[in-house]
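Certain chains of the assembly are absent from this excerpt, and the rest are unmoved.
Chain nomenclature is as follows: A and B, assigned in order of appearance, with residue numbering initiated at 1 for each chain independently.
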């Protein structure tokens, strides 16, 4: 098999089970994605990644669907098949309609295009953009 | 100078001027960013890019600030200095607060991290994610 074998709950150490329990409770579902089951091979990586995702994707000034759509757009840009599938599903669940997905794809395509146009034309940064964060 | 020299309005051909006029009118400002002035060296590239951006970033189901934040997140992922500066400014103008920018940065960091964790662990796609778009 060309993958890391996912570790199931029943085969997991107490340390890993506690994290799986937190994932289930936080997400209000019994389902644990394969990424967590694979990271379970290294509990420190699992813990740090889950704590990061939990905090970053939790309540904040941006609403959940916006957060998931941004995550999705980055994953598409990085050509991560698993992440496109999982965050595509998460975005749909959070409220992304098919029309919204179509607009995201338009932006992803356009941004990746203009990012390279800038690189090829070596466009100098406008004075006006350099002063905005001062 | 390590860049393509921007073409100013007064030095532009009628074809380019017409596009510059449309940019000004659409954006309700006299200011033309350097990217358009550089693309003006190739009017066909300028026209196609502007028409694409105008359509993609125009009215739709996603609101303007969400669109700009997605554009910004991709540009950061692609390490495009000019695009980070210009779309950072555009996102601010469209309503992105400093707190919102902080959350975007958190998502950008986390997505770029997990995209590679998936690559390294070769995480198999969950059955449940594969069926969602059927």
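Keep this in mind: contacts are C-beta pairs under 8 Å (C-beta built on N, C-alpha and C of every residue); 3 or more make two chains touch, one makes a residue touch a chain.
These numbers come from a predicted model, not from an experiment.
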Number of identical chains in the full complex (with 2 shown in place) equals 6
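Note that only the chains that are shown with their structure count from here on.
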The C-alpha superposition of chain A onto chain B, two copies of one sequence, needs a rotation in degrees (nearest 5) of 180
In whole angstrom, the CA-centroid distance of chain A from chain B equals 19
So, in the complex, the side of chain A touching chain B is made of residues 1-4, 6, 31, 33-35, 38-39, 41, 45, 49, 52-53, 55-57, 60-62, 66-67, 69-71, 73-75, 77-78, 80-83, 85-89, 92, 97, 99-100, 103-104, 106-115, 117-119, 121-126, 128-130, 132-133
